[in-house]
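One chain of protein is taken out of this complex; the other chains stay put.
Chain nomenclature is as follows: A, B and C, assigned in order of appearance, with residue numbering initiated at 1 for each chain independently.
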Amino acid sequence: MEERLFNVLRTHHVEYLVTDLDRAQAFYEDAVGFTVTERDDQHIYLRGLEDRTHHNLILRQASAPGVSHVGFRVAKEQDLDAIAQYLGSIGVRSHWEEKAERALGRVLRANDPFGFPIEFFYEIEHVPWMLQQFSRHHGAEVMRLDHANYISPKVEEASDWYQRHFGFEMSEYTVSVENGRDRIWGAWLHRKQTSHDLAISNGKGPRYHHASFIVPSKDRILGAADRLASMGLANNIERGPGRHGTTNAFFLYLRDPDGNRIELFTGDYLLVDPDWEPVRWDLENPQRQTFWGAPAPKSWFDESMVAFDWEGNPLSTTDPTLPDRPMMID
Amino acid sequence: MEERLFNVLRTHHVEYLVTDLDRAQAFYEDAVGFTVTERDDQHIYLRGLEDRTHHNLILRQASAPGVSHVGFRVAKEQDLDAIAQYLGSIGVRSHWEEKAERALGRVLRANDPFGFPIEFFYEIEHVPWMLQQFSRHHGAEVMRLDHANYISPKVEEASDWYQRHFGFEMSEYTVSVENGRDRIWGAWLHRKQTSHDLAISNGKGPRYHHASFIVPSKDRILGAADRLASMGLANNIERGPGRHGTTNAFFLYLRDPDGNRIELFTGDYLLVDPDWEPVRWDLENPQRQTFWGAPAPKSWFDESMVAFDWEGNPLSTTDPTLPDRPMMID
Amino acid sequence: MEERLFNVLRTHHVEYLVTDLDRAQAFYEDAVGFTVTERDDQHIYLRGLEDRTHHNLILRQASAPGVSHVGFRVAKEQDLDAIAQYLGSIGVRSHWEEKAERALGRVLRANDPFGFPIEFFYEIEHVPWMLQQFSRHHGAEVMRLDHANYISPKVEEASDWYQRHFGFEMSEYTVSVENGRDRIWGAWLHRKQTSHDLAISNGKGPRYHHASFIVPSKDRILGAADRLASMGLANNIERGPGRHGTTNAFFLYLRDPDGNRIELFTGDYLLVDPDWEPVRWDLENPQRQTFWGAPAPKSWFDESMVAFDWEGNPLSTTDPTLPDRPMMID
Partner (left out) sequence: MEERLFNVLRTHHVEYLVTDLDRAQAFYEDAVGFTVTERDDQHIYLRGLEDRTHHNLILRQASAPGVSHVGFRVAKEQDLDAIAQYLGSIGVRSHWEEKAERALGRVLRANDPFGFPIEFFYEIEHVPWMLQQFSRHHGAEVMRLDHANYISPKVEEASDWYQRHFGFEMSEYTVSVENGRDRIWGAWLHRKQTSHDLAISNGKGPRYHHASFIVPSKDRILGAADRLASMGLANNIERGPGRHGTTNAFFLYLRDPDGNRIELFTGDYLLVDPDWEPVRWDLENPQRQTFWGAPAPKSWFDESMVAFDWEGNPLSTTDPTLPDRPMMID
């Protein structure tokens, strides 16, 4: 592959497919604490309190749940053309969305070489932020999108591709030691100066595991669990609250009424220096997942979100070669 | 005075006079975070999330602000008759409120020997608590009434009276050393097992300084300041957030739109043992007021709430003999 | 049984048996955050930051772990004689400890009619509290003892006995519905004005499940989990952090290096009024245990602490008739 960089700023938004918009809005807006920017008959556009761009999450009416795409914002309009050219040069089909996404300028859509549906854009409509409108903060006080999590049987290749061509850098990684050699089982990759924009974990894929949203404090994560449970939504709490070993973040995993998964996330770190040495975790170390040692539930390993191609067909998946679900029996 | 005990359970509620019920409800319910139990054309009855009785605060429509009375709950109905008899025996006029307060049984109203309008009752209507209805918690999440604060030129006498006849006990006190002798300048008195139900401070009185309400955490106090400021109510924040030396509580003082004062309060202690040795603070120690050393604003010392007699006339006041406003210039 | 009341103030302390005092001190003082009052060659006496009495936990050197006794403080010295007489009248052997516990006056020791080793005392040495010595606060900042938890096959009888003769009152209870009739499966009983001093749960007993200690905030509980995990003690974290449905408290369960269990506990409520209506929970409701729905681990149900008689012999146990471990498979 040719080595070149296109300046991706950050993982900017995700589009989730839901089967009932009203039910989904009740979950995301009222129960969890997103801010609705606007809604039409097919979509709800949501954002966080710290966001100044139109949305970080789109809920789209569909007949089955899943993830339509992850959206990367690039640093300038011309990056889009360069990316289109590059993708063509490596045989990856892409297209300019004709009816581009609401609030965006030109949108370049593709499935990456590992199958993941992604889009690139620069222009986006700005909206007022809500950061100091404290009386409108509610629920978990979702602040902004943090990252998306892929599941792939090709973690090393995918991680390499995003680093070589899109400027991502590795903050942390998990290894499975195979025949005395470190094989990358999970990779935490970032463009913005936090622990990650993209995590890629080993497993049957391409699938999406979750999108993760920043909340302002651990207290707001505990409050989210209380709030959901008091609304009869205890079953939508899948894992946590707890602290991750990797990235050090405090987390809560939720399933929406369609089973789509989000993470509420707070307390990783700032990563500015170019001579950062990635943090290595052994797959056998139970503290990498939950620093306090508690295992994740079975569903957290077994269930992931279907990814789709442009025509809306679910992508076929491939089994991984590295060990699967290593921590479930802890 | 005859020595006898009547079993007061706790300071249960206060009635504040406000000149605009709608404006007051917007402040107490929406901005601060009380729960409204019910409202009629002259009153709003509010409670906390932990309360199972009908109200801990009544807002009554009036032509001028102030405090109509503080309500003490006694342990049994017969205590009321015994108190009535005792008050008569010491020449304090009392009466059974003919049109008793909403949700209460028999109510005995009096001005105590130091002028403070108080009432005693046992029966009160129970309502569901909101403790685990987390999705309805909002604002500072007011939990319950903690205490009322009197200002009186006769702190020693008033403190003695509540202790000898109503079972109050002293948790902490402030002294002004006069001619080498401790004079009680402020007294913290409790019936329930917390630091106080009643605080009596030296000053021109009888006046009320504030009523204080428990919130669940320091974080909710900081959130209250944020919320109020974002609603254009920064001027209603009078003092704090800060930590008191006395009682160790974390506090925020607010003025309602009529100038009535409340305290949001969290983090004092439990006080169960009968051999408690009261904590002594010297008036000259600036940390007794704010443990971190910051002085209170002038208004906090100079402005207090008018107390009224039964006929609704403001009570005349007397100047104190002990030093006034000792900490203002710190 | 004769009905009479002796004024128990509160559950005051517990004595745990440990096989290695140094190792136990490292756990309780350094890792968890108790304050050591003093130590001799056989005991370590610990207390909380809010305590003004000599200890709330004794660690005693022994050849096997377990619970030697729970100590109840009574309101006055004469209560002890009355209790001794009462116990004799119902055929319960008791004795005055000849070499009374360090820092205590007279101590009356007995096994209650259900087998639990308990002691009563009034006099205890006072020590300075650490409440405002913030620079010495550390770890979870243990404040005070909250309650002890018994496991017994006779929950109804034991709960009745403590209520009828020692003034305990029921704040909450769990029922197993047997043939359409509520059978008390768990009882939360209090003397001090919080949700409990004593909890009695159905199971093979007499055994102790845990003693519970108050910490000042949820944040300190999360910090305790972080601290323990960073010290290589993740395996000592058994359950939580989470919120209980019953009592509404936020909790963390720990096992000490000998397997003895403690709970860190915060955020229940104040309970003052005599007309409190106990909160009823159905055993089938998973939210009673963890309000967020997550099940407790198997060990939490299967493992409990051995209780001993005066001679230091482990007590034999009886199986319960009501269903055991109801929530484990949730």
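As a convention for this text, a contact is a pair of C-beta atoms (placed from the backbone, for glycine too) under 8 Å apart; a residue touches a chain by one contact, two chains touch by 3 or more.
What you are looking at is a predicted structure, and each value in this text was computed from that prediction instead of being measured.
Trainee: For the chain that does not appear here, which of the shown chains does it touch in the whole complex?
Mentor: A, B, C
Trainee: Of the residues A:113, A:167 or A:267, which one touches the chain left out of the display?
Mentor: Candidates A:113, A:167 or A:267; residue touching the omitted chain: A:267.
Trainee: Tell me which of C:64, C:90 or C:231 is the one touching the absent chain.
Mentor: Looking across C:64, C:90 or C:231, the contact with the absent chain belongs to C:231.
Trainee: Taking the full complex into account, what residues of chain B touch the chain not shown?
Mentor: Residues 218-219, 222, 225-226, 228-230, 234-235, 237, 241, 243, 250, 286-287, 291-294 of chain B touch the chain absent from view.
Trainee: Spell out the interface residues on chain A facing the chain that's missing from view.
Mentor: 9-10, 50, 52-53, 73, 75-76, 126, 131-132, 143-144, 192-194, 216-218, 245, 248, 267, 269-270, 272-277, 291
Trainee: Can you list, in ascending order, the chain C residues touching the missing chain?
Mentor: These residues touch the chain not displayed: 30-31, 132-136, 138, 217, 219, 223, 226-227, 229-231.
In the analysis below, only the chains that are shown with their structure count from here on.
Trainee: When you check each chain against chain B and chain C, which touch both of them?
Mentor: Common contact partners of chain B and chain C, which must touch each of the two, are A.
Trainee: Kindly work out which chain lies most centrally, taking the average of its C-alpha atoms as its position.
Mentor: Most central by this criterion: C.
Trainee: What's the chain with its C-alpha centre farthest out from chain B?
Mentor: For chain B, the chain whose C-alpha mean is farthest off is A.
Trainee: Can you give the whole-Å distance between the Cα centres of chain A and chain B?
Mentor: 50
Trainee: Roughly how far is chain A from chain C, going centre to centre by Cα mean, in whole Å?
Mentor: 44
Trainee: Residues of chain C that touch two or more other chains: which are they?
Mentor: In chain C, the residues touching two or more other chains are 218, 291.
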